[in-house]
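Worksheet: the structure to be examined is printed underneath.
Only one protein chain is missing; all other protein chains are in place.
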Amino acid sequence: MAWTRDDMAARAAKELRDGFYVNLGIGIPTLVANMIPEGMTVTLQSENGMLGMGPFPFEGEEDADLINAGKQTITDLPQTSYFSSADSFGMIRGGHINLSILGGMEVAENGDLANWMVPGKMVKGMGGAMDLVAGVKRVVVVMDHCDRSGASKVKKACSLPLTGKGVVDLLITDLGVFEIDKQAGRAALIELARGVTLDEITAKTEASFSVALR
Amino acid sequence: MAWTRDDMAARAAKELRDGFYVNLGIGIPTLVANMIPEGMTVTLQSENGMLGMGPFPFEGEEDADLINAGKQTITDLPQTSYFSSADSFGMIRGGHINLSILGGMEVAENGDLANWMVPGKMVKGMGGAMDLVAGVKRVVVVMDHCDRSGASKVKKACSLPLTGKGVVDLLITDLGVFEIDKQAGRAALIELARGVTLDEITAKTEASFSVALR
Amino acid sequence: MSHKVFKDAAAALEGLTFDGMTVMSGGFGLCGIPENLIRALRDSNARELTVIGNNVGCDHHGMWLVLANNQIKKVLASYVGENKILEQRFMSGEIEIEFNPQGTLAERIRAGGAGIPAFYTRTGYGTKVAEGKETRQFNGEWYVMETGLVADLSLVKAWKADAEGNLVYRKTARNFNPMIATAGKVTVVEVEEIVPVGSFDPDQIHTPGIFVDRIVVGAHFDKHIERRTTRPRTENA
Partner (left out) sequence: MSHKVFKDAAAALEGLTFDGMTVMSGGFGLCGIPENLIRALRDSNARELTVIGNNVGCDHHGMWLVLANNQIKKVLASYVGENKILEQRFMSGEIEIEFNPQGTLAERIRAGGAGIPAFYTRTGYGTKVAEGKETRQFNGEWYVMETGLVADLSLVKAWKADAEGNLVYRKTARNFNPMIATAGKVTVVEVEEIVPVGSFDPDQIHTPGIFVDRIVVGAHFDKHIERRTTRPRTENA
């Protein structure tokens, strides 16, 4: 069973709070934009220089001067503001964004995150990911629990080069949810995905973790 | 004889070049604004956040939101731009201003400048002076050669706390003009004021200097 | 109306002030100061304040009111002239003043708001300002290390706001306000007018709403002018 991509995005959406300013990464995190609860005001930041990101444009109304950090054409909203990349990352680095939801390749039990390069493969660059995980108040990673070979991506220690050291607050996988105490460097399993047993997730997790199911 | 305040400002105005961006300090330097040669474009910066400073307003047209760094009411011009203090001093510190003309209490032969405090007297603060002398490409100081007791303000070494170390390029006093080689730490007398003799200026100057009259 | 908009300056500071806190306030001289919020800060009677700003008001105006009410313990500023009470208390040692070069102060506040704990500047090298600070060379030139500044409370004056907290400043009243808006744990803004969301051109917002926690329309603006300088109408210009 386990969770689908939409389920994982829906679980991530539960981290939203009224009035939050949020940065969403590419992939599953982008889906969260469509799952903001009715009546809740959430403002989306795009790190290329925009606060208040709107939906995709209607066909024929694309504007080459208006894209998000994933280089997709988007629209603005009545409350939108534009600013430079320096101001945008001042906002991020200065801790003004409440929540960053992004993808991962590996997360370690101490909150280390790897999501930007695989040695030996072409490196495309980290973009804004290192700044986001270093600067945003609360960092949520959404990723598959295991890679295609079945190996755990939830690690004792990351084997891939890090994006940030001790930066992940919450990890959502297709099998469950872990809360990470970055100070203590420890992970706790707080939720199981639909149809997933504690035995299954334990077997598929390299990291050590305590169990504190809610 | 020697130079009047207007003479000194007129001499300072000779340092202007077409297309220059210039910051003028309080006192004699302010007079330079009225001495920009016909046909020359000089843009005045005010460090509180304005480029393109206009003249004083007509009576009754003062705007409390529009003052210069001396807190005088002023006006803007068609080319004016406003910006924050951080952006203004980015402009100054980053070396984008061509010329700063400001007053001094003491200048030493190596280009040291003191103009912000006298020990034992109330300290009002340095305002933007330290940033200007540290950041602007060319720094011209205009001041009286001697204090009221007749003591030289052109020193071997400043006795007052410094505003900047090795920062003055040109010193204009009521008795003459000195060019300072900041790298070598040496001053050269390049002009005598009207009616001033080499003997007189030598007698009234504590600093050592070479003579290279033009 | 948004939850960010408050009915008056006292309400906008409600629950935010406490003894020993650090308060930043925008303005250059009396130009662009949050005068209504400053009066509310005085009325809050919070004491032992550390106040950060380019100036500390001048006689009978602006932050002078808080100073005269004996609420200030320490000041970080670049210029404190035209302020007799401050002079007296500084000379008598009752108030501590840390003088900062104006550009260094502006950059320290910007750094604080942008998550930069320290930076290097040539400003002040070889002067009293550098005493006790790390100095080092880059490319053969000497620089001084300066640290970022943040505050428990930032008081900002803008011209207009919308209910999202987007701000626009006017002329040289902008000065320190945009950086101070970013450097407060809580940022409260007073404006002359609140306009409907969508009124601003999104390319032309000086401070995005993310930095603003509370907004109030100032009840009364003195906008006292320190040096009224004019030219005669007969002059050709």
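Chains here go by letter, A, B and C, matching the order in which they are written, and residues are numbered from 1 within each.
The criterion applied here is as follows: a contact is a pair of C-beta atoms (placed from the backbone, for glycine too) under 8 Å apart; a residue touches a chain by one contact, two chains touch by 3 or more.
Only a predicted model underlies this, so the values are computations on that prediction, with no experimental measurement involved.
Asks: Relative to the complete complex, which of the depicted chains are touched by the chain excluded from display?
Replies: Its contacts among the visible chains are A, B, C.
Asks: Out of B:93, B:124 or B:204, which touches the unshown chain?
Replies: From the options B:93, B:124 or B:204, the contact with the absent chain belongs to B:93.
Asks: Check the options B:47, B:63 or B:76 and report the residue that touches the missing chain.
Replies: Of the listed residues, the one touching the omitted chain is B:76.
Asks: Using the touch rule from the top, list residues of subunit B that touch the missing partner.
Replies: 19, 21, 43, 45, 51-52, 76, 78-83, 89-97, 135
Asks: Please output the residues of subunit A touching the missing chain, sorted low to high.
Replies: Subunit A touches the chain not shown through residues 46-50, 55-74, 76, 82-86, 88-90, 92-93, 112, 117, 122-131, 134-135, 161-166.
Asks: Mind pulling the subunit C residues that touch the left-out chain?
Replies: 107, 111, 114-122, 138-139, 141, 143, 147, 168-171, 174, 201-204, 206
We take it that only the chains that are shown with their structure count from here on.
Asks: If you average the Cα atoms per chain, which one ends up farthest from subunit C?
Replies: Taking each chain's C-alpha mean as its centre, the farthest from subunit C is A.
Asks: If you average the CA atoms of subunit A and of subunit C, how many Å lie between those two points?
Replies: Going by mean C-alpha positions, subunit A sits 36 Å from subunit C.
Asks: Quick check: what residues of subunit C touch more than one other chain, meaning two or more?
Replies: 110
Asks: So which stretches of subunit A touch two or more other chains?
Replies: Where subunit A is concerned, no single residue meets two or more other chains.
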